[in-house]
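My questions will all concern the structure given below.
One chain of protein is taken out of this complex; the other chains stay put.
The block that comes next holds chain A.
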Amino acid sequence: MQKDENANCKAIVFQLQDEEFAIPVEFVGGIERMMHITRVPQTASFVKGVINLRGVVTPIIDLRSRFGMEQLDYNNATRIIIVTVDNKEVGLIVDQANDVMDIPQSSIESAPNVIGSVNADYIEGVAKTGDRLLILLDLQRVLSADNALQTPEVEGQ
């Protein structure tokens, strides 16, 4: 069938440091501007806390800190991407949300061991469209809950 050849995967593209990442739209519940985050004590350093997302208390993860990148002050471009994976609703802090685009399935390749600064464990694949290189995140792994709590505070701010 044509499907395999031409099927597209619609994805939200966002930026962290100088790399572009992509998350399939079906996981994404919305993109929010930065808002007040209430810190939750005794959680991993990348868990920034919780926000009031229209009445729902939603935990927030800083993706830079999740991937061990250098911390950056939040600015006007900073966005929170709300994703729902395995019944867990979480907000991801990213440098900026760039685009919604169709990524042809054919352009997706499995990930090399290390790509840029993100460990391959969290990467599902890499897509090349034109001159852009998009890293597709494996959200299940990024949000695996077992490491959200135990690491006691080692604040890297």
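Please note the rule applied: a residue touches a chain if its C-beta (ideal position, glycine included) is under 8 Å from a C-beta of that chain, and two chains touch if they have at least 3 such contacts; residues count from 1.
In this section, contacts and distances are computed from a predicted model.
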Would you kindly match the missing chain to its UniProt protein name, picking from "Chemotaxis protein CheA", "Predicted membrane protein", "Phosphate transport system permease protein PstA" or "FAD binding domain-containing protein"?
"Chemotaxis protein CheA"
Just one of A:Ala22, A:Val90, A:Ile103 or A:Leu136 touches the chain that is missing; which is it?
A:Val90
Even though one chain is not shown, chain A touches it at residues 36, 38-43, 47, 49-52, 55-59, 86-90, 143, 145, 148-149, 153, 155
